[in-house]
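The full complex has more chains than appear here; those shown keep their coordinates.
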Amino acid sequence: MDKHAQAGWFNRLVSRRSVLATSALGLTVPAVALGMATPESTAQTTSGVTKKVTIYAEALPGGLFGYGLARGQATIPGPILECYEGDTFEITLVNTTDQRLSIHPHGVDYTTDSDGSPLNASFNNPGETRTYIWRTKEMTATAGRRWIPGSAGYWHYHDHAMGTDHGTKGILTGLYGALIVRRRGDILPDKQFTVVFNEMAINNKSAPNTPMFEANLGQRVEWIAIGHGTQFHTFHLHAHRWADNRTGYLEGPSDPTPSIDNKDLNPGSSFGFQVIAGDGERAGTWMYHCHVQNHAEAGMVGLFLVRNADGSMPPGAQEAIDRFRGHMHSATQNSSMPGMDMEHH
Amino acid sequence: MDKHAQAGWFNRLVSRRSVLATSALGLTVPAVALGMATPESTAQTTSGVTKKVTIYAEALPGGLFGYGLARGQATIPGPILECYEGDTFEITLVNTTDQRLSIHPHGVDYTTDSDGSPLNASFNNPGETRTYIWRTKEMTATAGRRWIPGSAGYWHYHDHAMGTDHGTKGILTGLYGALIVRRRGDILPDKQFTVVFNEMAINNKSAPNTPMFEANLGQRVEWIAIGHGTQFHTFHLHAHRWADNRTGYLEGPSDPTPSIDNKDLNPGSSFGFQVIAGDGERAGTWMYHCHVQNHAEAGMVGLFLVRNADGSMPPGAQEAIDRFRGHMHSATQNSSMPGMDMEHH
């Protein structure tokens, strides 16, 4: 991971903590403890908390834009925003740019004032500050012994006003991020990674500058995958798989959900899942990439470094990273390979 | 909604009533009453009704074609055809055009005679009338404590013979419609909207001439989304979400289905779901659109007007409609906006 990407990543981690600090739900206690999870049966409270978050939309070098939780801290993608069903987000969006822009969420509830669309005159003019309210709720009973789904999901937010009424310029240049609404009882992760396939890039970067995500063997890692732009993509993660449902886990032996390791990731869609890093027993450097062949070749590839449980590097992991970066520093098991053509320069 | 689209829409509503009138199942009683739903336990009858429907395939202005339930009544999309598992459709297709064409259904059962494909010599020559039989059934037990699914689903029908053996010309020019097979006990909607993403248009129209769907706050609204053509799309509806399964509802707390508000809608696929208009509390003018950015920009956008519960217009709703149509009639909350570039002209 290059320094810039790394800085962005660290910023994001810090940012996330900031968001959670605004919560009354104690999400910032160590993840290990949170992993024990509140039983669903005790979580049927309907009163949520209100999370007041100030987000700064800022210009970044290279014609990019980003959302951040403090001035000068904008990242691509923006901070992960998360809450439990029943909570409310009160987002104060500060537009520090000279562009019209907004923030439009998926999955949650909002009035037309908070739609984030020019259609509803819901946006920030240049320099303007505006508040958007996003509400969430638990599932509710309806006719026919069925339930209207609650807000829980791996959602996302993005600009809907820069350049065009659909925010095409804002999305293209980095104004997007992950939004997670959890159902009480959901398992909390040790780490979180946001992967946005946007045009022919990942988080607006191409290999080898795409994010290198890191975890220790056995850690519970949450991936939030988001699609944007005009291209179709398929997200593939090596050596891990997940159930293609709301959580990535099965509810039990009669849960019909298929397991997958490759999933369509097209504009406006998002999904998330948790895996145990290295599946609990196979540390190493693993690829995640778009499986559309010419997209992978064009640089839609990144690395998931699964360290040993103690944080040390497993054999071969650094060599793989070096290959990815185009610098072959050490001999490998197949060191005589003549055709080792690394396209990731 | 322009007059032509409106006429089409009203015709479709009338058409739908006509189809249901042929049913012995009483689907035309008020939806409120039907919403109480027959319990599944009493619905395991295997005898269905036969619905005899005459459909007219007709040429429309502008090189388009449509299916209709009476001469001169063809619309794009064609009428919603619906039944319960166990019922049979006996479709008499009258070809009033000078083209070879057919009707090919998804999801239901048919013999090669009713395949609607030139492969099986199943089509109408110009001027010809031909009958197609579509059967449906309930789920049946099979080995391993599993069940072969019944016919229930949000399906569709389309031409499979005009222009080429795959009906490429017929599909391109409007010969398609929704086909719903319900399982007994399913919740019936108050309103139904058919949205067909076909090439770069919605129901063969571009914004601002795309359909404006209307409902009152709290009404149960059923969307049937169908994909056609050669492009990939993603269907997004603002301010509403649904469970990504057969009904759009959850079966209960252990139903693993994810909730979504954006879904791939690619050629030959269809899905449906029900939502409560405005989610029961947020009236207004909401967009539905393809989330592929350049498709939205090119006009794959329409409006879902959620009126107040009493049918009156909520604040700002008309202004949004006017903006969509490119006529700014009134001041808005952000009336000073300089960059209000409406691409929908």
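Note that the chains take the letters A and B in the order they are written out, and that residue 1 is the start of every chain.
Simple rule for what comes next: a residue touches a chain if its C-beta (ideal position, glycine included) is under 8 Å from a C-beta of that chain, and two chains touch if they have at least 3 such contacts.
Just so we're clear, the structure is a prediction, and the values are computed from it rather than from any experiment.
K.L.:
Assuming the complex is a homo-oligomer with 2 chains given explicitly, what is its full copy count?
P.N.:
3
Quick note on the criterion: only the chains that are shown with their structure count from here on.
K.L.:
Could you report, rounded to a multiple of 5°, the rotation needed to superpose chain A's C-alpha atoms on chain B?
P.N.:
120
K.L.:
So what's the Cα centroid distance for chain A and chain B, whole Å?
P.N.:
One centre to the other, that is 33 Å.
K.L.:
Residues of chain A touching chain B in their complex?
P.N.:
So the residues of chain A in touch with chain B come to 40, 100, 106-107, 109-113, 115, 117-123, 125, 139, 142-155, 164-166, 168, 171-172, 227-230, 232, 243, 245-247, 250-252, 255, 257, 264, 266-271.
K.L.:
If you look only at chain B, which of its residues touch chain A in the complex?
P.N.:
35-37, 185-187, 232, 234, 236, 238-239, 241-243, 247, 249-264, 276, 279, 281-282, 284-287, 289, 291-297, 301, 314, 316-317, 319-320, 323-324, 332-344
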